[in-house]
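Structure first, commentary second.
A protein chain is absent from this complex, but the other protein chains hold their places.
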């Protein structure tokens, strides 16, 4: 693991989620840019001292020398955004599989470089767009694919938060500081941090691609260097229309990622904060509430059934969704190691292509926000 | 009453709502463009035959001849949209107060003519934007006004419906037919029918004005002559940003008008289909659910308290909100008749000015939808 | 109308609800035990002075002298509980149809006398158990009747309130005062005021009869003369079991009447405070949410369709449920006057039999609460 030092948020989430199924063990790490902190974290994790590294470059260098059976199988990258690219690049080049936090890189140029590298090296690359790991999101995707909603006409997707409604970054709060710093986060603030999740969710469930964006980015908190609110009209590649909005200044909202997909035959609705329910509607029929863990879920979506660890009524949540991405990723890695072809179900995790889409989305939104034209075509 | 003949929807709603408080009695009417039907409706309403008229012009002509104490006090207009203007104009000119269904007219030119007429005649003009009649909407308005949310930053308002997801107008369904006919409905389909309600609700609660619109109008159902889906980015006059969307093709949605208002201090949320609850949020505090009919409601909003007929837990709904507009309107009419100045509370009903705003909103959205520019300033 | 003087709650509800459909007009009344107040109320209602009476006995006496076409068609009784019996008795004897607030009488002896009188006189007797007027309650009843739930096994019904959590009656609050006074309310406090609604709702929806009760009545507020909390186990006549509880000391609860009915094939759930939704569940299938006003509602329940005034998504609530009882009652009265046989649909309103059941229920609960035996058979 690279990143996830003392006090880091997402690195610890990766560790907890990765442990759940008992398939993953952290055996090596360069956890912090400060070697002292990296050592401390390694000790906290009860790791052997010889596998705690001061830098990721050293980790790569030393691990590659170990016999294959002892060496790490893959590397998780959970550093601030600006480090994602060089680390992922170097890991891939050295021959390691990679699980990378989103956004994959700071620019689409870098993103495409990684895309090429993945193609060239044949390594497995996972991108942690964790929200698509929820079983009910997988059910939604499969229902759309089966045609239960008919041809899609309209998508509304949102990701409102309120935690940056004040200048939290000026209080020294770590999460706020790097997220509002263009050097560490890239050109997008709110749009890069959470808008991308909304875009990824919409494309994942509908199987469609966003083709045009009309965006308005705003920085409401004085002195902030990046946008903290993002409102977009969108067009999709089948002619569908949509709305995508995200915010960090919507007080009282937490991680209220939610989506409504409307087709010619029916519609569906899902909310991340109560993730065990999927709502569907059809013409002149009672609404339906699909509840995770029931027999009828697996009957309608093998991916949803497979991503379920507890029976109905015992709620599952964020960690389990996260763990689902790790589960499919590790199963694919295992297949690669064993020289087998991974199944379609185990390939169901966000990859380098989703990473490229994410960066293109951010760059398109930023460009559109500066444009006086209504529509900006999605960058390629 | 003009309009509201046999089978008409909104006319019957007006009658039921107007009756609740026992202050209004229908004593005269020209209910249908077909005199036979008008007669039939009058009989169904057990009215005296001499007050059932074949046309509204005849009604005006005859009623004005009656002594003031016998004559109708005001005229409700519940015809299809294209008739609103001439009838309202003629009623005002003849010296009658008017309650008119929305949209007030087909064009802003007509709307401004009415505005001038109202100013000139001094008559009371009510516009039935019924959703602002809900007590919890009034509470929301008063909380924003008191500054409970702080300076407003963002507004999200929606009005999704699904009933026109198929070409219902081709089946002869009356409601669908005139609503999708530009001659009867004007330039806006979805935007005119329900988008205006969303705009009106946003301006009513926030006390702000929409200044710029970036709109996308779509007609999803083949052969339909007007838009059936409307997505907008908006700017408000204090610098706030927003999203407004409405739809007639969102299957399973009914009248899901809902609004989220985000300020510097807090936020609020309201849903028309469960109208007795207002949700508010503040920084680092539990969410609050305000429930209609409680003592603390009236303490925070005299208008909400006044617009309440039942104690908490006995739900009130659409008819009662409708009746609230009638209640304030009739109280104002009574004051005018009595030569008294109406109180601010009784003046709390949508009027000719909201009617003008509504038409300008429709025309601006239609213009923006045709424009390649991102922002179209609100017409004046 | 008898009762419903200035400041009275339920009398005004009766009036507002009775007006909605434009079928009922209040033409005579003895509104208050204080003749001055009765006169005042009559004036407020803009009634002819000659029809405002000082006492109900005088009203009966005078009205009966009028020609049938001028005379009142029926009498609504909205006085405190202790007056229900004598007034209803005298009205029936005089030949008037009666709509009576619940509970019908103070004792089962009186209740049975009324039952006999109704049988003997052939007059129409309506009892205002308003909650069965909700369309979704009617849908629930019809779904159970059709067997959609299978044989019923378990019923949970509740009616928690919190408004009497303190000694409100000592502050002079009128509603609290008579409800906690055994002389005006009879032997049951909470159980009589709202427990009866729960029992009535359970029997109405399931079509079953409560046969045994095991009750615990508690008075939590010191000095209060009647119970303010009621918890019961119940048995039903098909072998089903259940729970019925009501409370006036559950702070924050308002009129949270709700019911869960579980059968061999499925279950249903309904909540009075959000009355437009009925929830049903079946084995290995998504939950279903039935929403008032949709085409599929009327297809499944003629009574629900008939009890609906607004299309789906335009919420209806308490007044409309109330008005549904009046609607069916008046249609039955009309039939009687016209010498026609009322339809089964128009006979769908609570009557003298439900009144007797209600009083028997109260007396059985009070007896059970005093008993050391687990089960007390329902009184007959």
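Letters are used for the chains, namely A, B and C, taken in the order the chains are written, and counting of residues starts over at 1 for each.
By our rule, a contact is a pair of C-beta atoms (placed from the backbone, for glycine too) under 8 Å apart; a residue touches a chain by one contact, two chains touch by 3 or more.
Just so it is clear, the structure is predicted and the values come from calculations on it, not from any experiment.
Novice: Tell me which of C:27, C:45, C:243 or C:289 is the one touching the absent chain.
Specialist: That would be C:243, which touches the missing chain.
Novice: For the chain left out of this view, which of A:45, A:167 or A:367 touches it?
Specialist: Going through A:45, A:167 or A:367 one by one, A:45 is the residue touching the chain not shown.
Novice: In the whole complex, not just what's shown, which of A:55, A:238, A:274 or A:353 touches the removed chain?
Specialist: That would be A:274, which touches the missing chain.
Novice: Going by the touch rule given at the top, which residues of subunit B touch the chain that is not shown?
Specialist: So the residues of subunit B touching the unseen chain are 280, 284-291, 294-296.
Novice: State which residues belonging to subunit A touch the missing partner chain.
Specialist: 9, 13, 15-16, 19-22, 45-46, 161, 253-256, 272-276, 291, 293, 309-320
Novice: Contact with the hidden chain only, please: which subunit C residues?
Specialist: 153-154, 156, 158, 160, 162, 165-166, 214, 216, 218, 220, 229, 231-233, 241-243, 245, 247, 249-253, 260, 262-267, 280-283, 287, 371-375
We adopt the following convention: only the chains that are shown with their structure count from here on.
Novice: Measuring from the mean C-alpha position of subunit A to the mean C-alpha position of subunit B, what distance in angstrom results?
Specialist: Each chain's C-alpha centroid was found; their separation is 43 Å.
Novice: Please compute the C-alpha centroid of subunit A, do the same for subunit C, then give the distance between them in whole Å.
Specialist: 55
Novice: Give, as an integer number of Å, the spacing between the C-alpha centres of subunit C and subunit B.
Specialist: For subunit B versus subunit C, the centre distance works out to 35 Å.
Novice: Among the residues of subunit A, pick out those that touch two or more other chains and give their numbers.
Specialist: Where subunit A meets two or more other chains at a single residue, that happens at 280, 287.
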